[in-house]
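Right, chain A next:
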Amino acid sequence: MQVKEYKPLIVAFCCNWCSYAGADLAGNNRLNYPADVKIIRVPCSCRVNPMFILRAFQRGADGVILCGCHPGDCHYTSGNYYTRRRMALLFSMLDYLGIERERTRVEWVSAAEGAKFAATMNDFAEKVAALGENKRLEDLRCKK
Partner candidate 1 sequence: MSSNKKNLQEELIRISGVNPRKCMRCGKCSGTCPAYDEMEYHPHQFVYMVETGDIEPLLESESLYKCLICFACVERCPRGVEPAKLVEAVRLAAIRKQGNNRLTANDIPALLDEDMPQQAIVSAFRKYTK
Partner candidate 2 sequence: MQKISRDILVEKAISMLENGDVCSVLGWRKGEFDYDITPAVFTDKDDIKNNFVWNDFCGANFSKYLVQKTRKAEGKILVFLKPCDTYSFNQLLTEHRFDREKVYAIGIPCEGMVDINKIKEITGDGISSIDCGDKITVNTIYGDKFDIDATNVLSERCINCKSKKHVAYDELIGDEGEVLESNRFDEVTKLEQMTPDERFAFWQNELSKCIRCNACRDICPACTCEKCVFDNPKSGVENKAAANSFEEKMFHIIRAFHVAGRCTDCGECSRVCPQHIPLHLLNRKFIKDIDGFYGEYQAGDEVGSRAPLVNYTTEDIEAADIFEGRDN
């Protein structure tokens, strides 16, 4: 059997107006971050349903990060405030169930913060990689 090098799989939900643009800026400035990070564009961080996060873990993601505009800067004025509450509660619940805290994160990244986006992704990928494979929220049927 061939031993494969462990690479974490990370899903990043980015709001269209700030964080997705921040990711584009990271690209424009050629700032590297691991290819393990795959971005899904959503109109606003408040579009992210906890079900999507669980779905990602089920399908084999090792970490899920949600990026939105800084509080106060939401394109829709209040979306990220709701995100903040939802995710604080969801992450607390996942921790309560014994799921590793480092597997989930919310980060506010503005359209001007390309460097922050890349740094955040590097840091998050590193932390998730250190945890190893997601065993506690896995669905074996979805494994390769």
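Basis for inclusion: all candidates are chains of the complex that A comes from, given by their letters.
Here is the rule we use: a residue touches a chain if its C-beta (ideal position, glycine included) is under 8 Å from a C-beta of that chain, and two chains touch if they have at least 3 such contacts; residues count from 1.
Worth saying up front: this structure is predicted, and the values here are computed from it rather than measured.
Contact annotation for this complex: of the listed candidates 1 or 2, chain A touches only 2.
Contact residues on chain A toward candidate 2 in their complex (touch as defined above): 50-51, 54-55, 57-58, 71-72, 78, 81-82, 84-101, 105-107, 136-141.
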